[in-house]
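Just passing along the structure, written as structure tokens.
Part of the complex only, each chain left as placed.
Every chain is named by a letter (A, B, C and D) in the order it is written, and numbering of its residues begins at 1.
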Amino acid sequence: GRSEPADGKVRVRYLASPDVGGFSKVIIERFEKANPGIKVEMIEGPSSGDARENMYSTAFMAEDDAYDLAYVDVAWLPKFAAQGWLRPLDDLLPPATAALFLPGDMEGSRYQGKTYRLPIQSDGGMLYYRKDLLAAKGIPVPSTWAQLVAAAKATQSKEVAGFVFQGKQYEGLVCAFLEVVWGFGGDLLSADGEVLVDRPEAVAALTALVDAIYKDKVVPQAVLTYQEEEARNAFQEGRAVFMRNWPYAWNLMQKEGSPVRGKVGIVPMVSAPGGRPAATLGGWGFALSAYSRHPREAYKLAEFFASEESQKLAFLQGGILPTRRSLYSHPEVLRAAPHMKDLGRVLAAARPRPVHPRWPRMSDALQMHVSAALSRQETPEEALKAAATEIRAAAAR
Amino acid sequence: MAEVRVEEIRKSFGGNRPVLDGVSFTVADGEFVSLLGPSGCGKTTLLRVIAGLEHADSGRLSIGAREVSRVEPKDRDVAFVFQNYALYPHLSVAENVAMGLTLRGTPAAEVARRTADAAKRLGLEGLLERRPAALSGGQRQRVALARALVREPQVFLLDEPLSNLDAVLRERTRGELKLLFKKAKGTVVYVTHDQVEAMTMSDRVVLMNEGKLQQVGAPEEIYRRPASVYVATFLGAPPMNVIPAAQARACGLFGAVPDGTLAGVRPEEVKVGSGRPASVVLVEPVGSHTVLTLDADGAALRAVVPGSWAGGSTCKVEVPPASVHRFDAATGLRLP
Amino acid sequence: MRDSSKAGAVDWLYVAPALLVMGVVSLLPIFETFRLAGEYHRLAVDTRFWPVMRTTLSLTVVTVALELLLGLVMALVLWSPFAGRGLVRAAVLIPWALPTAVMAMAWRWIFNADYGVMGDLLFRAGLTASPQVAWLADASSAYWAIVLADVWKTTPFMAVLLMSGLAAIPGELYEAAAIDGAGPVRRFFMVTLPLLRPTIAVAVVFRAISAFGLFDLVYVLTGGGPGGRTQTLSVYIYDVVFRYQELAYGCALTVAMAGVLVLLAAALLSLTRREEPR
Amino acid sequence: MRPTPLGRVFFGLAVAFVTAWSLAPFLWQVVTSLKPAAEVAAVPVRYWPSTLDFGSYAQIFKARPFATYMWNSLLVGLGTTALTTGLAAAAAYAFSRLGLPGGRWALLAILGLSLFPGTILIVPLKQLATRAGLLNSLTGLVIAYTALNLPFAIWVLKSFFDRLPKDVEEAAWLDGLSRWQTLWRIVLPLSAPAVATTAILVFIFSWNEFLIAQTLVSRDAARTVPVGIAMLSGVTVYEVPWGQIAAAVVVTTLPVVVMVLAFQRRIVEGLTAGAVKG
């Protein structure tokens, strides 16, 4: 338990990554001015999301009211909700308001029919490409897997790899893989929880990835060690033609001094003829701690952060992608960042990862076996069969 | 009152033969007792038991009027010179010596005075600031001794405290010790291998062997009337001649020697120059005197003659009847 | 010098404060672990448990053995007097002094497939065909990368501990050994090593325990990959408890891990500790 | 026993190797911390920055109250070191010399406490700290770290005490020192190498500890360096602010180096030389 301070104000606490642009503080100041009875304590945690997830888990496992709000990744949500750590928001969030947000973000905020999260920051995977290199060869922007491989083959050289993505054994690999699976018309879990991992579509997707490395040789083997930054570095240094990554890379590549500044385009991830392009949804939002003693005040803060005004500020000052659809066509935003239009298209197609309380275990099984396939310790069939077995076991428990 | 009373002390290390096997004796208040015995007979162990560093398996021990078996070493008020010195290697000589005093709350000036005094008596003046590692063996031993001497405990336990000193220093130190013990009125138990030391310094001598007492008595008594062949041959350098009955009779030097007994005579009491003829087997000059090994009709005898030997390869030899000791051959015990 | 029967209750006062602190802080959580542990049967069917255990054990054995060897060399070098020894000692301790997680990232940087110095240096030395080597992409080279990073980091720990052991060896024994005809190498084997034994025991046991719990390095460097080949038990336990929220099973895994460690520690102690004379 | 010229050369090489091995990855960090951002991940590898850029150093103190973190770490480090060494010395002395009944089992039990991975401890630890009101307090960290380091410290010190000549302590008792004084005035000074080693290792442990610090502390006022480093972030979530991290590591390593320099002097041989004959 924590003691309430003497000033009579209600304290609202949450943990977030360090407030780099300083915009959170501005928003909080504004909020406190508008709500004099509430004092917000933003605890700046480590910049690593894993570390913060761990801190939240630790506090919730101890049934501690240390945090009133949890600033959660879309990937944590099912687990947190399943543990009963979060308080549903359905009574607070009218459907009309919910409709103003990107559909993917809202979908990722729900668990078993209830809404637990107010999305604040959107995120989704996409394909970056080098406009200049494609143009030089006169190759159009690919929209299918085969085109991507062909284009990569045509443009790559000894120094410049065709295509890079996140291939290290970690959550990012699943995100990247998922996009390909979706593109091939497959999925991991059906809506009613059936495990689809070892279906032919998924196998085809994984085979395509493996072939891209070893057969088509458009993907360097080094991607097996890549996380976001390794991929971005390669691409930004001009060492790759295509890259799968999150939107954050955009701003960095457009910075003064970046070798690829102005030479980059973004499109949704390619798909197979039968599939449809999709982006794995990332993103952050506020959930309400079940242990909070001031849920209303806390929700007020979340709402304030989710407001159009705050999101605009966050985007303009901190590059935080808004979750409100309106902002992707907001003139002020577009003036500052014309690519937001493209991004809006990508994010509109973003889908959350399977919503399942045991998703982390399932994801780990996938990571491991997909990684094993990519490093040719297992064939794609074996890998996905094994992963499916483990995922089924996890689901059955 | 600091009488030390040792009663039926037994002690063994592990399953072996006991190291102390029922040792009993009493050291009167202010008495100086030497503990003699062959290497490994349990002398050090006995001192350690008295000091409380080792627990006896059984037996009683009192210092003064107090039963001390359960008293901590530090509360027994004894000073101990360790056979292996056990100096504080991280402290200077002065600090080593002063430790026992400062801890007992002696005023600093007094500590300094007594430390300086002890150092002077033991010839350590120039070394007070050194660490033990920078001392010679004999110097270390003197520090160990000084450490005990600065204090005024009820009991002094000294384990071969002069073994690594040269003769001159040893003699001088013996004198200092005697003076000091007289002044401090401490009770002293003193282990030594130097018989001259034991003889000249002690009020009584305790002679041990294999964890058992052999004889306790005044030095003269132990020397003159050894209780057993063991004691007789342990004391004296060269040791007493002990001759089996048959040979003793054959050589005719010892009068009547019945079967089953042994005849003994100290080498220095063998009279050379008169009496029965003997051949000189070996001549060993040792400075002030010479040791002769004689063959008197098959009995091997050693004799000590003053100065050096100029008598050639034969001589006459005689044993005064009063100098003859008699022992039981079976038990080794003295016959009256 | 004092029989155990004679030790009074007072003597426990020396230990009491330490026991109290450890009891309050460590014992409670451990009890908690045992209380929460359940689903032990899953250990038998968990397809990840045994590979993870194997990896952990093999990493422990390999790293601790290498650290011991290297640590001995370091300790001996840092032990001998030479100008600037203090500085070198401090320098050698730097790996141990760097925060593990940060250094793990540094190693990831060093092993980076594109701009890692490791590949570049070896390439310049003519040992690899290209400066771009994907060390962490291959199961066995990733394993050895972890070994290298861990050995690098923890050898100083070994080395200082062994140095404290060297300090307890009387110099005169080396003299005696020299007189007995032993050269430096022989002196090492007949004096240094045996008399270092108790220190080695302590160092190895504690190192083995922490090597068995290797976490940050794997988590950051390989994430357990590729294909789960470098996943260690404590990474797995972390996942099970915090990410999968399977508390009961996580605690069961912890208990199993402690059990294996008990065996390991017992084996090491009996291997390295002969009854020591004083 | 003078070294031969060849021996000298070998020894020199060994010193060079040991130093290079330990420093190289760290120096790589130093270089990285001085590189302009663009060169950090340059291909091919740049071994020396084109211009020395101290921006990262300025940035860390601007972005985060690093001075506070370091001060906190220092307090926690010194507090833990003092407390651990003190408690461990008393306990180790009792185990080594006082013949506690069941002492050997108690020692093994203490070792057993260190078999549980830190990750598993943090949830109960947090509850404990919350109840004791030790959240966000350096005292809480000191207590937790002390508890975690005690087993190790006790074992190290005990194994060293075991090898000190007992006679010297006995002489001290007869000089009238209580056991406590004997420990303080005789045993500890003679164990300086082990005490210094323990101190160094414990200090470094608490200087680097991350998980518990992060769990028990959520305010800048009580944050320690590793947590501070973890809070350094790039403009975006994925970006690793490598220059800053490297700079932070370099800056925060300095106190440790100073500490080691101060303590390592005590790791010398011959402390017991001249104490006993034979």
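Rule of thumb we're sticking to: a contact is a pair of C-beta atoms (placed from the backbone, for glycine too) under 8 Å apart; a residue touches a chain by one contact, two chains touch by 3 or more.
Bear in mind that the values here come from a model prediction, so they are computed numbers and not experimental data.
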*Formula for the entire assembly, written in the chain labels shown*: A x1, B x2, C x1, D x1
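Operating definition for what follows: only the chains that are shown with their structure count from here on.
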*Can you give the whole-Å distance between the Cα centres of chain A and chain C?*
37
*Could you grab the centroid distance between chain C and chain D? Build each centroid from C-alpha atoms only and quote it in angstrom.*
15
*Going through chain B residue by residue, note those that touch at least 2 other chains and give them in order.*
53
*Of all residues in chain C, the ones touching two or more other chains*: 1-3, 6, 112, 114-115, 132, 242
*List of chain C residues in touch with chain D within their complex*: 1-7, 11-12, 14-15, 17-19, 21-22, 24-30, 32-33, 73-74, 77-80, 82, 86-103, 105-107, 109-110, 112, 114-117, 120, 131-132, 152, 156-157, 160-161, 163-172, 174-175, 178, 184, 198-199, 201-202, 205-206, 209, 213, 215-216, 234, 237-238, 241-242, 250-251, 254, 257-258, 261-262, 265, 276, 278
*Spell out the part of chain B that touches chain D in their complex, as residue ranges.*
51, 53, 72-74, 76, 78-80, 82-90, 99-100, 103-104, 131-135, 137, 140, 147, 151
*asked:* Which residues of chain A touch chain D once you look at their complex with the stated criterion?
replied: 1, 15, 17-18, 20-21, 43-49, 51, 55, 58-59, 61-62, 64, 66, 227-229, 232-233, 237, 239, 246, 248-249, 251-252, 257, 318-319
